[in-house]
Each structure stands twice: as structure tokens, then as C-alpha cells.
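Missing here is one protein chain; the remaining ones are kept as they sit in the complex.
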Amino acid sequence: MQFSALQLATMLDGKLEGNPDVKVSNIAKIEEAGEGMLSFIANPKYEEFIYTTNASILIVNESLVIERPIKSTLIRVKDAYSSFALLLEQYRYLTGNKSGIQQPSYIPKSVKMGENVFVGAFAYLGENVVLGNNVKIYPGVYLGDNVIVNNDSILYPGVKVYDNCIVGSRVMLHAGCVIGGDGFGFAPQPDSSYKKVPQIGNVVIHDDVEIGANTTIDRATMGSTVIRKGVKLDNLIQVAHNVDIGTNTVIAAQTGVSGSTKIGQNCVIGGQVGMVGHIHIADSTKINAQSGLSKSITIPNTSLTGSPAYDYKSSLKSQAIFRNLPDLEKRVKELEEMVKQLLQERAGV
Amino acid sequence: MQFSALQLATMLDGKLEGNPDVKVSNIAKIEEAGEGMLSFIANPKYEEFIYTTNASILIVNESLVIERPIKSTLIRVKDAYSSFALLLEQYRYLTGNKSGIQQPSYIPKSVKMGENVFVGAFAYLGENVVLGNNVKIYPGVYLGDNVIVNNDSILYPGVKVYDNCIVGSRVMLHAGCVIGGDGFGFAPQPDSSYKKVPQIGNVVIHDDVEIGANTTIDRATMGSTVIRKGVKLDNLIQVAHNVDIGTNTVIAAQTGVSGSTKIGQNCVIGGQVGMVGHIHIADSTKINAQSGLSKSITIPNTSLTGSPAYDYKSSLKSQAIFRNLPDLEKRVKELEEMVKQLLQERAGV
Partner (left out) sequence: MQFSALQLATMLDGKLEGNPDVKVSNIAKIEEAGEGMLSFIANPKYEEFIYTTNASILIVNESLVIERPIKSTLIRVKDAYSSFALLLEQYRYLTGNKSGIQQPSYIPKSVKMGENVFVGAFAYLGENVVLGNNVKIYPGVYLGDNVIVNNDSILYPGVKVYDNCIVGSRVMLHAGCVIGGDGFGFAPQPDSSYKKVPQIGNVVIHDDVEIGANTTIDRATMGSTVIRKGVKLDNLIQVAHNVDIGTNTVIAAQTGVSGSTKIGQNCVIGGQVGMVGHIHIADSTKINAQSGLSKSITIPNTSLTGSPAYDYKSSLKSQAIFRNLPDLEKRVKELEEMVKQLLQERAGV
């Protein structure tokens, strides 16, 4: 896709300075932008680049003062950052705006679809699947029987959703994530083997959730594993059976949450964190990367770090002393010698 | 599927109290069950729910005493929990009991299949693949050349098994797991680059193994990476080349086992554990979540925690003091001042 400076200025209701016919087909950071590219300057720190960039078009603030000749065509707007973000979104929308049913795909008669749906080739829909309006099912996606995907959701290539799971509206599931695999439940037997506990629940993903590539969310033993509105999960995260993650909580990559643990809303959880099962994490908890949570957090707004995790500031102090443990040990040794001498002198007197 | 109270009572050889025609189409926990659902009470703690639940049918123990009117139809059996578990299994079996070959799928003439096999659409079977009786290959599964899958095994959507790997009987491979990818073996070259060491072994998975979603098990350099009978692996686990995991060992999510390490039988290994290569873990070892194993464990039945991991109880003691390190450091400082004073007084005398 190509856009002329005139088209962009019209879209953004901006004031054009320079050649209105120059065209761009790509977007880049100001320090990397070349000919045929669009960029922007919002931060005064980057203003120096305006005289050296090869970007064909720049979106800048109304107030920007130009002191020397420049190569780029300018579009002046009230808030350059907001205008640029708006263009990014539209760019992403236009380049991702697929629709129609590609062949071969596997779609039983019992499937119900809304308007403007995209189903890519090699996608597989089970019996009674329901797809809302504007849903995009990329190639190679698998949806088990009775899966529901609500309006405006996007399932990227190779996503697998097992039977009976429910996906909300405006949800984005990235490539390779697995929703609704069996929870890890086994009953030990007298002969040291394990018997599988059937996992007959499902996963319910509420609206506005984004789930990263190759992340796995297990179905509940009974009932539902629940991912609430606005939750953002990064890549390669493990969410076990019957977990409940609260509204607007974000979790970074490779974190694991064990079975039946309930995480509050507005939590911010780092990468590679581990949580044992059956604990509660209070609202607005902040957990540092690589922490290990073995107990419930009952007070909202707590910050934690370490494995086992505890209060962030105290933990940092312990860590600092940990680094100097050889020194501390040496100090104790010296004290022991001095005290020994004092005691000997006393005895000797 | 729908079942009437009479059908269920007959199946379970139970005694029916209430309307024999009431029907259920779903299963739920007693505290969440609504109309049209089946639930059970085995634990006396939950008996109070019997007067408030909307479950249409309840499975209860013969001995249960009802003191007030209830809405549900009861089926009385000797052991409510066992009867319910039996129903769960049958439910799971019936809802998952697929068979036949869906189109399009890719099945060369050299493939051999047993009876009652399911092959989903977009599944790919390599040359000389052998599928035993009742094997279920879900949509989008890939089996390389010469792969063998024995009786009653289930490969969920998007499982990938590379050439020459062998899958036992009653094995369950969850969506997205990768069996037999190349081991991570590279020989350093004089120019600082690495040369790939060809990985020509395979993976052998014995009977009754379950492997979680997106878990990866690498093929051996030569010989076999071996997952023994009854092993249960959770999601997102990494098993490197030439690893050997013993009978009935269970490993929680996101654990990684490096090359050539041999894990004994009946071990219980937590999530996010890491093990270096070329070590041996004795039978019945218990390893806490997030531990790091850098040495062999030679004594069976040991419990470990920490990174690096050592004896569980000792490690907990060190962790407790770690939390109080700032206090310990303060005590040493106070001692230093007191001893300094004592020494000065002595010198002053």
C-alpha cells in the first residue's frame, strides 16, 4: 500500500509543508527511516534527526521550528505521537484485514458464523462451533466441538482450542497457543502408577484478552479455568487447571501458575515467575521476574521478589548482604579470634 | 448427549429416589451445578449443598440421610465418588470417541493401520507409518517417516513427531508437543562458529505415558531418548537428547532436563526445575519447584530444593536466615563495636 503526503495530511487533518505528491509505503523510527518511509518526531530529543533523515514524510508537532533546510515533507498536527499511533493502528488493521473462507478448510454444517468472517486454509472447525462477526481464524487453527469465538477476535496460525472452550470478543490468540488441554491431574495408585483424573471442565476467556505464542492454558477438572477481561499474557506461559486470572492483570513470558490459584486484578507479574497451586494473589500485586510464590498474598499492592518470594525492599537488602557473605563470614571469624583471646587473657589472669 | 435418571441408575446399579425421567446433559461441582446437570456428594462437608443445589440429579452414598425436602433426583450407590469418577471417564470416552479418516488428510500407501483408527483432516502421515488399533490422530498432526504409534494412543491437534520415533500404547500426546526434534549439539570451530552434530537417534515413548501441550522431547544423537512406562509430563517441558526418564516419574510444567541425564523411577519433580546434563537422579527423588540440579542424586528418596539444590530441610533453614541477613549483619556490627571497646579498654589499662 502506498499513501501520498496529501492523503495522510487529509486523514490526520494536518498542515502540509513540502511536496504533496511524495509517497510512502512503510513506517520506521526517525533514526532508521529511508526514502519512501514515513516517520514522526514527538520528543524534542529527536529533533536533530530532522536535518539528516531520509524519511520522505514526517509527522511533527504544529509548534516545531525548522532552522535549516530539510529533505522531508512535513505534516504538522496538534499531537504528533497520537497521530502517528493512529496511523500505526490503521496500517495494522489494513494489512491484517482478511475475510472470506479459504479452501481447503474443514467446516461442518453445524458451524454458525457471523458476518465478515475469515477462515484460512487448513483451519479445522469442530461440530457446533460458533464464530461471531469479524472473527479471523488463520490457517491451521484447530477449534474443537462446541467452541465459541465472539466478535472481532483473531486466532493466529496454529492456535489449538479444545472442545467446549469459550473465547470472548476482541481477543487475540497468538500462533501455537493451546487453550483447553487437559489439566495435569493424576491419582497415585498402590502400585506406584498414576490414574488419570478426567478433565471435563473448560477454559473461558473474557473480552479484550491477548495471549502470546505457544502459551498453554489447561481446562478445568470441573468448572472453568478463567482468564478475565483485559488480561494480557505473554509467550510460553503455563496456566494450570482451575486457575482464575483477574481483570487487567499482565504476565510476562515463561511464567507458570499452578492449579486452582486465583490471581487478583491489576497485578503486574514478571517473566519466569512460578506460583504453587491453591493460593490467592491480592489485587495490584507486583511480582518481580524469576520469583517463586509459595504462599498467598493477602495485602493488595504488595511488591515481591525472590524464590521463595517476599517483600521487595527487604529482599533486596538480603541480596546485597548475600553478595558479601564471604566478608561477613570473615568478620565473624575475626571476632571469634579476638573474643577467644580476651577469654584466654581473663582465664590466664 | 442426554441421560435420564433411570438410565444412570441402571448404569451404576444404584437406587433411584425422585423423578426417573429427569434428564442431564452436563456435569458440574455441587456448588456450581444448575438445572440439567449431574453432580455428586461424597464428602460430608458438602452435604449442606444438597438442600440448595439446582442439580437435576445427584449421586450420593447409600447411607446419606435427608432431613429436609430437596429438588434433585437422587441415585444412591455404595461409593458416590467412585461411581462419579466412572461416569466422568465414560463421559470423556464417549465425547472423545472419534473414528474414521477425515479428508483431506495425507496418507501414503505404505502406511499400515489397525482397526477403529481416527485420522483428522490435515493430518500428515509419512512413509511406512504404523498406527495400532483405536489410535486417534487429531487434525493437523504430523508424523514423520517410519513413526510407530501403538494401540489406544491419542495424539491431539498439532502434535509433531519426527522420523523414526516410537509411541507406545495408551499414550496421550497433547496439542503442539514436539517429539524427536534435533538434539542441541554443536561442535565449536576454530573461527568461533559452530558445526552441527547430526542427530540420528530417535525418541522412544513407552506405554501409559502422558505428555503435555507444547512440551518438546529431542531425539538422541545416537540411540534413543527414552520416556518409560507411566511417566507423566506436564506442559512446556524441555527434555534434551539422550535423556532417560524412569517408570512412573511425574514432572510439572516448564521443567528442563539437559542432555544424557538419567532420571530414576517414581520421582516427583516440580515445575520450572532445571537439571544439567550427564547426571543421574536416584529413584523416588522429590525435587521442589524452581530448583536447579547440578550434581547427581545418589541416595533414593531424597527431597531437595534450591538453586543449586540440596537437602530440603537444611535449605529451608538457610532460607529463613537469608530473610534475616540484614539483622544478622547488624548483630555482627554490634559485636564488633563491643569487642573493639573491650580491646581498647584492655590496651588503655
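We just call them A and B in the order they show up, numbering each chain from 1.
Just so we're on the same page, a contact is a pair of C-beta atoms (placed from the backbone, for glycine too) under 8 Å apart; a residue touches a chain by one contact, two chains touch by 3 or more.
The structure displayed is predicted, hence computed values, not measured ones.
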Omitted-chain contact residue, chosen from A:22, A:111 or A:175: A:175
Checked against the full complex, the residue among A:64, A:101 or A:335 that touches the missing chain is A:335
May I ask which residue of B:16, B:111, B:268 or B:332 touches the chain that does not appear here? B:332
Need a quick check: the contact residues on chain A for the chain that isn't drawn. 27-29, 32, 85, 88-89, 91-92, 95, 102, 104, 120-122, 138-140, 156-158, 172, 174-176, 208, 210, 212-214, 230, 232, 234-236, 248, 250, 252-254, 265-266, 271-272, 289-290, 307, 319, 322-326, 328-329, 332, 335-336, 339, 342-343, 346
Residue by residue, what part of chain B touches the chain that was omitted? 104, 106, 122, 124, 140, 142, 145, 158, 160, 162-163, 176, 178, 181-182, 184, 186, 192-194, 196-200, 214, 216, 218, 222-223, 236, 238, 240, 254, 256, 258, 272, 274, 276, 292, 307-308, 310, 314, 317-318, 321-322, 328, 331-332, 335, 338-339, 342, 345
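Please note the rule applied: only the chains that are shown with their structure count from here on.
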What rotation angle, rounded to the nearest 5 degrees, superposes the C-alpha atoms of chain A onto those of its identical copy chain B? 120
CA centroids of chain A and chain B: separation to the nearest Å works out as 25
